[in-house]
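Take a look at the structure below.
Every protein chain except one is present and positioned as in the full complex.
Letters A and B mark the chains in the order given here, with residues in each chain numbered from 1 onward.
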Amino acid sequence: MKFNILETGAFQSALVEFEHGEELFSESGAMVRASGNVEMDVSTRSRGKSGIMGGLKRMISGESFFVSTYKVGPGEKGEVGLAPVLPGEMKTISLDGSTTWVCSGGSFIAAGGDDVEMETRFQGFGNVFSGEGLFFLELSGVGDALVGGFGALHEIEVSGEFTLDTGHLIAYEKTLEYKISKAASSLTQSFLSGEGFVMKFEGHGKLIVQTHDVTGFGKRLGPLLPERE
Amino acid sequence: MKYRIECQPGYSYLEVELNPGDSIASESGSMAWMDPGVEMETSTRGGVFAGLKRSFLSGESFFQNTYTSEEQGSRLALAPGPSGAIVALELNGEEVFLQKGAYLASIGDIKIDTKFDGLRGFFNEGLFILKCSGTGTLFFNAFGDIQQVSLSGKNVGNNADDNFADDWEEAVQVDGDYTVDNGYAVAWDPSLDYRLTTGRKIRSFLFGDQIMLRFSGEGRVWVQSRSPQAFASWIHPFRRVKSKNNN
Partner (left out) sequence: MEFEILGNPDFGEARAKLGAGDSFHAASGAMNWHRGPVSFRAKLMGGFFRSLFRKILGGTSMFINEYQATGPSEVAFSHCVAGTLVKIPVTSEGLLISGGSFTACTPGVDMRTQFGGFKAFFSGKGAFFIEASGSGDVFFGAYGAVVEKELDGELIVDNGHVLAWENTLDWSLEGAGGLKSTLFSGEGLVMRFSGRGRIWVQTRHLTGTAGWITPFLRS
């Protein structure tokens, strides 16, 4: 299975090539195109152990999370084109069996390979303020995963501590731990500063961040649109 | 008339230079900046009802603006709504279908019609397309990058090996059919045949955002790298909620 990120600047997209026997799965809304021989199945279950999300859990971003799985018949090769929703870059994460990556719900695009497991982890009410969405996805096993975001994506090596504004997280290695805390010294300060809450990471591991905050953009554009029911 | 497309492909805009006698029509709301000599006239091209039909069904604004100038070399910059690229397409008595919201401007004698395609849709979304025809230059915009895919018309069955190289190329050629999710097809030649399909085994209780267009035959289709429908779903929760009481 090959994951290719097409170099298109602000609007990266990905092309996945795979053959019979390999299984690829993606967030259903991410599919741009597929070669005619690809069989697609859409389900509400996430692949992997605990799995059942009920399919109707809506993330704060409003997208329901459906997973599409793609297969081709014996002796065949197929292609699937994938893209994120917003302008932005994509990144491939290599899963080599030794580490687990935790990916924010809205950033996940696709995963596949020899044996990739995906588990959803409900973030819990205490973390609802983080703006990341109600759940994270844990990816482990052997294979590759694709994430996409709003803005440029940067991989950061953390060793010690690192403070990330909520809304900028794409994914992190599970060797890192984080706490949600107020951005500034007091609650009032946090509110006035507009920074709200931050994720304070500790430990050693890699972090993938995005340069722009989807919530900030949504809040600017949303009020300009017609009202909804 | 001279024109330039700048800042491709991410945040492109169209700049034209108008001399006396020149004119350009554009989607209203797209004027970004202009020299003081440029005159703007608002009209409903094709009459009131044509304008109404066009705006109501296809999401184009009711009014389109025509720009002229009495002075030499007046510059006008037009910018699209979404982030993305602009394509300048020369039409020579030809027609092209265009996704709603993608029309930016046109020079020359180009007519814009609506073509209601909802009957061929499985789900209720319908496909609102504009039909642009005539002779002149048509400017349309994309959400994201744009790629021109030329279908050769060869019949190769189901095992089409698409020529998508590792790099993004502005124009590619493919043999056989070409299936793309509805939101990503911006424009295509009427010579192409198309069918609306959904994925092979969609469970029926899922609402179908996943409408796909399967193109076949010979012709060009322009594909953008982001989907307006997906973006609309994403922005939905940020919209203000209608208040129930209207006192």
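As a working rule, a contact is a pair of C-beta atoms (placed from the backbone, for glycine too) under 8 Å apart; a residue touches a chain by one contact, two chains touch by 3 or more.
This structure is a prediction, so every number in the text was calculated from the model and none was measured.
Student: Looking at B:Gly81, B:Pro190 or B:Gly217, which residue reaches the missing chain?
Tutor: B:Gly81
Student: Among A:Gly36, A:Pro87 or A:Gly205, which residue is in touch with the absent chain?
Tutor: Candidates A:Gly36, A:Pro87 or A:Gly205; residue touching the omitted chain: A:Pro87.
Student: Using the document's contact rule, name the residues of chain A that touch the chain not shown here.
Tutor: 9-10, 86-89, 150-152, 156, 160-165, 168, 183-185, 189, 192-195, 209, 211-213, 216-217, 219-221, 223-226, 228-229
Student: Residue-wise, where is chain B in contact with the chain that is not depicted?
Tutor: Contacting residues on chain B, toward the hidden partner: 6-7, 10-13, 28-36, 38-40, 42, 58-59, 61-63, 65, 79-83, 100-101, 128, 228-229, 231-232, 235-236, 239.
Convention: only the chains that are shown with their structure count from here on.
Student: Could you grab the centroid distance between chain A and chain B? Build each centroid from C-alpha atoms only and quote it in angstrom.
Tutor: 29
Student: Show me the residue ranges of chain A that touch chain B in the complex, using the header's touch definition.
Tutor: Interface residues on chain A, with respect to chain B: 4, 6-13, 15, 28-29, 31-37, 39-44, 60-63, 66, 68, 76-77, 79, 81, 83-87, 218-219, 221-223, 225-229.
Student: Considering the complex alone, what residue numbers of chain B touch chain A?
Tutor: Residue list for chain B touching chain A: 9-11, 83-84, 144-145, 158-162, 164, 166-168, 176-181, 184, 199-203, 206, 209-210, 212, 214, 223, 225-227, 230-231, 233-242.
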